[in-house]
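This is the structure I want to talk about, given as structure tokens.
Left out: one protein chain. Kept in place: all the others.
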Amino acid sequence: MGNNRASINMHPVLERSSKLERGSSVKRWITSQWMQQAFFVGPAILFYSIVIAIPFFFGIYYSMTSWDGVSGNAVWVGLNNFSTIFLKDPEFGQSFWFTTRFTLTAVILNNVIGFALAYLLSLPLKSRSAIRTIFFLPNVLGGLVLGFIWQFILVQGFPGIGKLTHLSFFTLPWLGTEATAYWALIIVSVWQGAGYLMVIYIAGLANVPKDLIEASVIDGAGKWQILKNIIIPLIMPTVTVCLFISISWTFKMFDLNYSLTSGGPYGSTESVAMNIYNEAFGNNRYGLGTAKALIFFVAVTFITLIQVKLTKSREVEM
Amino acid sequence: MKRSFIISCVLVLMCCLLAACGANSNSGANTGNDAAGTGGSNAQKEVTIKLYQQKVEIAEQLKVLKAEYEKTHPGVKIEIESVLSSQYGTKLKAKLAANEMPDIFNNGGYSDMDVWADHLEDLTDQPWVSDAVDSAKAPMMKDGKLYGFPLSLEGSGLVYNKDMFAKAGITELPKTLSELEEASKKLKAQGYTPFVNDYASVWDLGITIFDSFMAKVPDTDKFIADLNSGAATFAGNDVFKGLPKYLDIAMKNGNPNPLTTDYNTSMTMFATGQGAMIPAGNWIQPLVDKINPNIQAGLMPMPVSDDADFNKNAVFTSPTVWVVNKNSPVKEQAKEFLNWLVTSDIGKQYVAKEFKLVPAFKSIKADPADVGSIGADLTKFSEEGNSLPMQASKMPEGLYTEIAQSMQKYVAGKSTPDQMLAEFQASWNKLKK
């Protein structure tokens, strides 16, 4: 930083302008590090503070009250909400466990399938750009609409196909049992997420130097070996990004959950975000809900930090 | 490049300002009503009454009504927002947080009344109070004062297909659980599916079915107080012994995959004759009519035990209630509007005919042709004195969801009757205030 300023001061333009004294002081003020910081980062911080940071700190305050979301005064209860959550609310633990299981499966499948698609579509196929588009297409749907559409497919469409084909896969009570509802959510999440990650993986694969692969082919390496020993280590930065994106999104799943299963059957597919929403707005316990949100935030931060650390350590410099 | 960039920056800022002005233009409600506080008779300045309500079924009719009212009441504008019940509460809280509270809004009564107590205007002195049906006022009474305006009555129980019952030779409506099973056999013999079970809907399980049992408990208020103090349990209550029995009968004689059948699917099934009975109420009439206008549906009490006398009065009613915002500057005009609705000829006409709801006022008689066959049955039960008030809104908020989940678990075969009742108990203990 110090070097940077020196180089600017040495600059011919600035030297010339220093002859006009007033101009130069204004200019120096404008180009000062402080001004630059304010100009470039200021607006982002401003919006971030208004929309995220300040409400978040409000949330911390509410998490220590028994506010119901309506009444005029919020009663301070200290850390009571947190002890209630840990000691008396097994449903929160269950929804946490469900979300963790769901995230694990969905993130692995999304990434494996996304990568496989990307690998497939990095081959010089004739129709690859059209097919890439098709795989990405589910992303034009928002979570809410996505849930409605799949509800229609699972409730109306699948039994219809089942009648025609007599395949038991289509006649399962898709949203009716614990296991099938879980997998229904996974299917929909993969249907949408895999195409998104595919695009990022395609980008990562494009950066793998061709000559490296050609060289190893000459060395007699098999396809699998090339994939394992050359391609995957080289695209670890991409893996870091994809895992980060998919973990943080899957963990926060709300819209899809809300519109597809609403947490059913018997609350077995209730995600943490939905549990929080129901606590705050359904049970009128806003304070408790924000306390849950805070715990959730800490947990997700912790998990993503570990993930980024783990995958970062496996990245190699190209 | 850079010039166009700067220009676009400026444009963004300008347009943001413009958008702000444009969207702000219709906020007349909280301005210019100095006169309102002093009694409301002075209508020189224009005032806007904001009505925020959750009966989307009457959204269209309300628009026409609004025009009628504005014609006869110069200076008063009504702004109506009709929102689905699933979004209603969250949006109302957002309005409150943003200090944009409506002047008239919905309230569920009892515990919901307590939550919103700071915002409710005392309506005890209103001219329509003596005319309103007592059972409709009950949920909004506190310390002898009335805080709500009952727009209509709703009743629930088992809705059944009259044609199917006739074809199956069921002349007497089943009054006990055994008779219900008997009737199911007759329906099955005709090739009908006796029950439509929409157990994906937490509403129907946790409110319609659960409440049919809750309301039958003798001295419900004491039972609720005892549940709160720990003196009573669900497992120790005789009435709730019937709940797993009812669920068993309904499951044995119901549609496949009840846990994937949601409210809307079940409506379609019932309306298209894929089932003869469904736990529901008169609110399903418009939906069912839309799918099959020729259906003849009726309402009967849901049997909860094998004692016929005990099951006689078992249609449960709850009112749809509008409340007036105590802190509203136009509350006098809002009260005047409510009064007009049930005392003027035009208003009465709408309540009785256009809304297709069962009115909660003695002087407004609904024609069966207007309220539909389910509503007509409801009126009959209620006039004969065979109705009980609904209990759902006396229970802890959010309880019905957890209750429904426990019931889902039971019908999925994941718990025993005892476990289900124990889970009810655990949910109650967790959520009680």
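Letters A and B mark the chains as written, and numbering starts fresh at 1 in each.
The definition used in the following text is that contacts are C-beta pairs under 8 Å (C-beta built on N, C-alpha and C of every residue); 3 or more make two chains touch, one makes a residue touch a chain.
Criterion: contacts and distances are computed from a predicted model.
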Handout entry: Chain not present in the shown complex, as UniProt names it (candidates "Sulfate ABC transporter", "Acetyl-CoA acetyltransferase", "CoA-transferase subunit beta" or "Raffinose/stachyose/melibiose transport system permease protein")
Key = "Raffinose/stachyose/melibiose transport system permease protein"
Practice task
Give me the visible chains that the unshown chain touches, in label order.
Solution key: A, B
Fill in the blank from the handout: Given A:A106, A:I202 or A:I231, the residue that touches the chain left out of view is A:I202
Fill in the blank from the handout: Filtering A:F102, A:Y266 or A:Y286 for touch with the omitted chain leaves A:Y286
Handout entry: Hidden partner chain, touching residue among A:V140, A:A179 or A:I218
Key = A:V140
Fill in the blank from the handout: It is residues of chain A that touch the chain not shown, namely 1, 4, 7-8, 11-13, 27, 30-31, 33, 36-37, 39-41, 43-45, 47-56, 58-59, 62, 69, 117, 120-121, 123-145, 148-150, 152-153, 156-157, 159-161, 164, 191, 195, 199-200, 202-204, 206-207, 235, 237-238, 241, 248, 251-252, 254-255, 272-273, 276-277, 280, 286, 289-290, 293-294, 296-297, 300-301, 304
Handout entry: Hidden partner chain, residues of chain B it touches
Key = 1-2, 5-6, 8-9, 12, 15-17, 19-20, 22-24, 26-27, 56, 79-81, 83-84, 86-87, 90-91, 93-95, 97-100, 264, 267-268, 272, 287, 290-291
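Keep this in mind: only the chains that are shown with their structure count from here on.
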Completion exercise
The distance between the C-alpha centres of chain A and chain B, rounded to whole Å, is 38
Problem - Complex interface listing, chain A residues touching chain B - result: 68-72, 88-89, 91, 154-155, 173-178, 262, 264-267, 278-279, 281-285
Practice task
Under the touch definition given earlier, write down the residues of chain B that touch chain A in their complex.
Solution key: 89-90, 93, 96, 115-116, 118-119, 199-200, 202, 256-260, 262, 265, 396-398, 401-402, 405-406, 408-409, 412, 414, 430-431
